[in-house]
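Shown next, in structure tokens, is the structure this report addresses.
In this view, the complex is presented without one of its protein chains, the others remaining in place.
For subunit A:
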Amino acid sequence: MSQAKVKENDNKEIINCNNVNKWFGHHHVLKDVSLTVKKGEVLVILGPSGSGKSTFIRTINGLEEIQRGEITIDGISLSHDVKDIEAIRKETGMVFQQFNLFPHMTILKNITLAPIWVRKKPKADAEKTALELLERVGIPEQAHKYPGQLSGGQQQRVAIARALAMQPELMLFDEPTSALDPEMIKEVLDVMKELANSGMTMLVVTHEMGFAREVADRIVLFDEGEIIEQGTPEELFDNPKHERTKLFLSQIL
């Protein structure tokens, strides 16, 4: 099914990273990372702790600056120009491990804020879309509550709805279920699966192997700031080539 989806989108590249390098002080965190992602592809990023997964996906919407290399998102080159960064952020939704909802605003306000102020949508339109999105993530009745009144799983689904409200071309997930109690993980993963099936381009950092196997079109394995192996879930899980991949998989599976 996902094969067909990729074809449909004409193999158009949406992310193109070329020899990306990033240092924190003297610590070389990303080393010549090159990666292209096609429209509609679901990419799962795996790797041990500290291998640079978060740093990498945060470079894609400009939350981390890179020192060398280039990143192009949907034709816009991510430079130091504020205009370009803001343009890319409009096209890119991000979901964080800690949800990062705005605690002083209702759920509805959380979701409509950016469409109203960044996309300049009329308030009524934005609210209508927001309610539809809440329906889609399964919590239509929570619109007028505050984030603090929701469970973790519900908050994370709101965070997904908030990102979707900007109608992004691309969604980034940084360990979206790691801060959740086990019984809430499934409800968030289900929303993500539905999103993947709808054809959204997704980059997902996660430790949920079941999700990776089932949903990913391609898996990318990071270690010490480098991509050491990539391929379909079958290739990677059943037939890993690299020693470090085998080691990593033996530790988590």
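We adopt the following convention: contacts are C-beta pairs under 8 Å (C-beta built on N, C-alpha and C of every residue); 3 or more make two chains touch, one makes a residue touch a chain; residues count from 1.
Quick note on the criterion: contacts and distances are computed from a predicted model.
**Student:** Look at the options "Amino acid ABC transporter permease", "Thiosulfate reductase cytochrome b subunit", "Fe-S cluster assembly ATPase SufC" or "Iron-containing redox enzyme family protein" and return the one that UniProt uses as the protein name of the missing chain.
**Tutor:** Options "Amino acid ABC transporter permease", "Thiosulfate reductase cytochrome b subunit", "Fe-S cluster assembly ATPase SufC" or "Iron-containing redox enzyme family protein" narrow down to "Amino acid ABC transporter permease" for the missing chain.
**Student:** Can you work out which residue in A:76, A:113, A:209 or A:249 touches the chain that's missing from view?
**Tutor:** A:113
**Student:** Can you list, in ascending order, the subunit A residues touching the missing chain?
**Tutor:** Against the left-out chain, subunit A lists 61-63, 86, 89-90, 92-94, 96, 98, 100-104, 113-114, 117-118, 148, 162-163, 166.
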